[in-house]
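All protein chains but one are shown at their positions in the complex.
Moving on, here comes chain A:
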Amino acid sequence: MNRYFTLFLGVLSLLLFFSSGLMAQVRPIAGKVTLATDGSAVPGVTVVVKGSTAGTTTDANGNYTLNVPRGQQVIVYTFVGLEPQEITVGSGRSTVNVVMEESKTELSQVIVTGYSELQRRDVIGSIASVKNDRFKDLPITGFDQALQGQAAGVQVSQSSGTPGGGIAIRIRGNTSISASNRPLFIVDGTPVFDGSVTSRDFGGQNDNSLAVVNPNDIASIEVLKDASAKAIYGSRGANGVVIITTKRGRNNKTSVTADIQRGVVQLIGKPKLLNSTQLVELQRDAATAAGQNPDELGLIPGVTDLVNTDWVSEILRRGILQQYQLTASGGTEKTRFYFSGGVRDEEGVQLNNRFTRYTGALNLDHMVNHRLKFAANVNVSMTQNDRIKGDNFLDGVYSGAIKSLPYYSPYDEMGRLYVPNDPNYPDFPNFNPVGQALLPRFRTYGLKMIAGVSMDANLTKELVFRSKVSMDYNNGEEDQYEPSTTAIGGALPSAGGKGYGVYSTSTQYTLVNSNVFSYSKSIDDRHSLNALLGNEIIHTQARSSSVSGRMFPSNQFTYINSAGVVDQGGSFYAQSGLVSFFGEVKYDFKDKYLVGATLRTDGSSRFGQNRRFGYFPSVSAAWRLSEEAFLDKVKFLDDLKLRASYGFTGNERIGNFQYLGTWAAAVYNGNTGVGPNRLPNNNLQWERTNEINLGLDASMFENRLRLVAEVYRNLTDKLLYSEPIPLTTGYGSIQGNIGTVVNKGIEFSVSSDNLTGELKWSTDFNITRNLNNVKMLAKGDTLYRGYTASGVGATNAILAGQPLGTFWGLKFLGVDPATGNALYEDINGDGKISSEDGQVIGNAQPDFYGGLTNRISYKGFDLSILLHFMYGNKVLNLTKQSLLNAGEDIETNQEIAALRRWRKEGDVTDVPRYELGNTYNNYQSSRFVEDASFLRLKNVVVGYTLPARWVQRVWLQNARVFVTGTNLWTLKRYSGVDPEVSTLDGSTSAQGIDLYTLPQVKTIQGGITLSF
């Protein structure tokens, strides 16, 4: 450590050496800079005499004193995010007070990047920025939802309609097969845990730890997309970096804002299923075809179908969504604050499903003196999530309801729920989905704290040192009880039939310390140099425990204290660490030629002994053509910049101790021994992504039309994969860095202020095309992933020349009109259909995706409409493999499409004949792969801001009412309800599978915002 310390001191003294200045024949000018909107003082404004190097900055109170040469001079005031001002000062004037306005153009907006901030116009890298006004009215749970359709290169897919559920964000495609593909999320400088805190399986849908950060406390979200922007995050940067900046107080009078939102939530649609009569007829056909007597199977028309239950409607409801928030912000010259408290309560569309969140935020800034500033941020949130089993769970609620046989009923004639051991209880595999919703308790308590303190010391005018200690603390507790009236607690023999309870806790926290020197210097108004040098230590710990009990005295006893048998439990502990050093240099000449370079070195506990440290450099350059003389004549052009970057990033999220060869606990008759667990690999390392980005930024017609276009190529090699090896080795796989994935793409965004008068109309459009391709795998292997699939082994494959998320199966050629059997392609021509006839049958990656936002305002009225689209992606509809199963079993209801099944010779149809027990006609095949392209009316917001003269009478500063609708309309070709689902939440190799997954919900809500 000492060695690096010396390095710091060395660099420091070097930087100090630069910063000596010169004095001339001068007179003093003093004044104060304030903000036009609220009259507050603006500290940190750069004040220079035009054409000279003489300059200063305003202090904490906005005051400045500047020595200017004698005679008439022009003084220039600049500050990021504010319109620059030039004021001509006569020789007699000694006081100049300036009022500055917030800048109208995006180009001067502040962008937060890795460890620093800069103006949009100075960005060399590829950074998308989404400000709070884009999502403040939306009924979103987490900020990850806020990015959907808003930024080019950012693909956001919601895995299901479960509140507080998982969301997949992919920035410029999928880089990894088995390490995480989620970007790095940084909240106020703290890397935050983004996965699921809790460990219990709910059938595929996870909880989302990002849903606990209140989006209304967020000021802006920046997405870093290319190497020059994110290489400073080194081994964590390959999947992109999302930087979240929370709101902070300003130096002005205190303002208090209350937000009230209330709405209703319902499913966007329901599957179309058979009724009892149709199903009995179908099942009789299936039984007869299999040579069985349907009467003996109890399938008797007029008897069996006396009951007809619409199970999906039985388990659904219209949920109420409400959200309340109070914020106060303000400050004095020395101290500024922002605090907020909020509560959100969302009833899911499934009975008994509910997500409640309480959030609090406190951000404080304090200037000790002109040299020293302290800042603190605390974000706390507490959630209670009443969860519901779903997807790949037989005893799930929505999953149970769509497959349950309609000739059973949830309630008896007395209105009591049917429960296990009742004569009319459906039992395995259908149970009673209504009971499965109402009776168990699956409560997850979450606690997330993001807290940090930092100190900024202005060592000299040019050199700032910032040290920050922060933490991200996540705690999840699962309190679960399934009474004897449920599937697990009652019908499952191995649990004993008298209730089953689980209590588990998990804690995941990260401690971070970063120390950064930043240096900025401009010389002659021509050369501008910015540099930073820092180190960072990150320590992460995960702890968990769980205990389960069964055999409860009765269903009134629901905690494990009362359990008769407590014979399962566990605890676990893991830690990992990252030690890093990084630096950045940026230089621009006359704002015309910009160059930059970054380097980070990361040492990670996750890498093998031989590969402990990795180096991640990047270089970038930009050329502002609009500053060149030859473009002076192009009057409509305000700004035109070409930029390029090249560099390396990594992905270290490969799990702990993967490089060690290990044996783990193995049990035999209650005695514990050891069994082989994993093969060693000392060369295990981070995945490495080599990135090239070319971009063009243009702004024209007085900044009314702004374009950003980018092309990129990201090549990820050293892919981490647990390579499957034959079981004859005693192991199923070996960890290695074995393959290459390439993402190539084009992004295009255009923003236009179509009308700027009293009637304002602006349009934002973005579109992205990303081509993902597995370029190479070790030994040309094909890796099989996803679910096991009948007939071919697995639902997904990873193979060279195909994108990640490729579906595998037989190619369905249609239904043989002569026999009614499915026809599959016999690819190897051996005269039989076997697993060797498996082939690529589609993939989940879209050809392109994007969003279109239109915003119109007139007087107090405003309207905003977001359309989100995705095109060319496929869904593997495994729900259909059960709901259109060609008679494989008769335990599942079938969808309406089964009515067009093959019945007699000559029928031409796409649904094979039904024969009970026949698996051949239901093999995993392209019959279940469907076009999942969609165009969705994602958000509509209509608002009205009450005229100031009305509201001021009641002591209000501002009042706005609005109505928001989400997911109101979807254009799709998909035969299921919703193409935007993924049963394996977070999966890359098996994304885009619909297996009884709950569709998205549509929300309509009204809201009021009042400021005092």
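As a working rule, a contact is a pair of C-beta atoms (placed from the backbone, for glycine too) under 8 Å apart; a residue touches a chain by one contact, two chains touch by 3 or more; residues count from 1.
Assume contacts and distances are computed from a predicted model.
Student: One chain of this complex is not shown here; going by its UniProt record, which of these names is it: "RagB/SusD family nutrient uptake outer membrane protein", "Na+/H+ antiporter subunit C", "Peptide/nickel transport system ATP-binding protein" or "Sulfate adenylyltransferase subunit 2"?
Tutor: "RagB/SusD family nutrient uptake outer membrane protein"
Student: Among A:Leu660, A:Leu813, A:Val840 or A:Leu968, choose the residue that contacts the chain missing from this document, as touch is defined above.
Tutor: A:Leu660
Student: Tell me which residue among A:Ala41, A:Val579 or A:Leu640 touches the hidden chain in the full complex.
Tutor: Candidates A:Ala41, A:Val579 or A:Leu640; residue touching the omitted chain: A:Val579.
Student: I'm checking contacts with the chain that's been left out. Which of A:Ala457, A:Met471, A:Leu755 or A:Ala800 qualifies?
Tutor: A:Ala457
Student: Taking the full complex into account, find the residue in A:Ser91, A:Asn677, A:Thr756 or A:Gln957 that is in contact with the omitted chain.
Tutor: A:Asn677
Student: In the complete assembly, which of A:Met414, A:Ala629 or A:Leu727 touches the absent chain?
Tutor: A:Leu727
Student: Could you pull out which residues of chain A are in touch with the chain that's been left out?
Tutor: Contacting residues on chain A, toward the hidden partner: 1, 5, 8-9, 287, 291-292, 297-299, 371, 394, 421, 423, 427-429, 455, 457, 459, 465, 467, 469, 491-496, 511, 513, 515, 535, 537, 539, 548, 550-551, 565, 567-569, 572-579, 603-605, 612, 656-657, 660-677, 679-680, 724-732, 734, 781-782, 784, 788-793, 834-836, 882, 888-892, 916-920.
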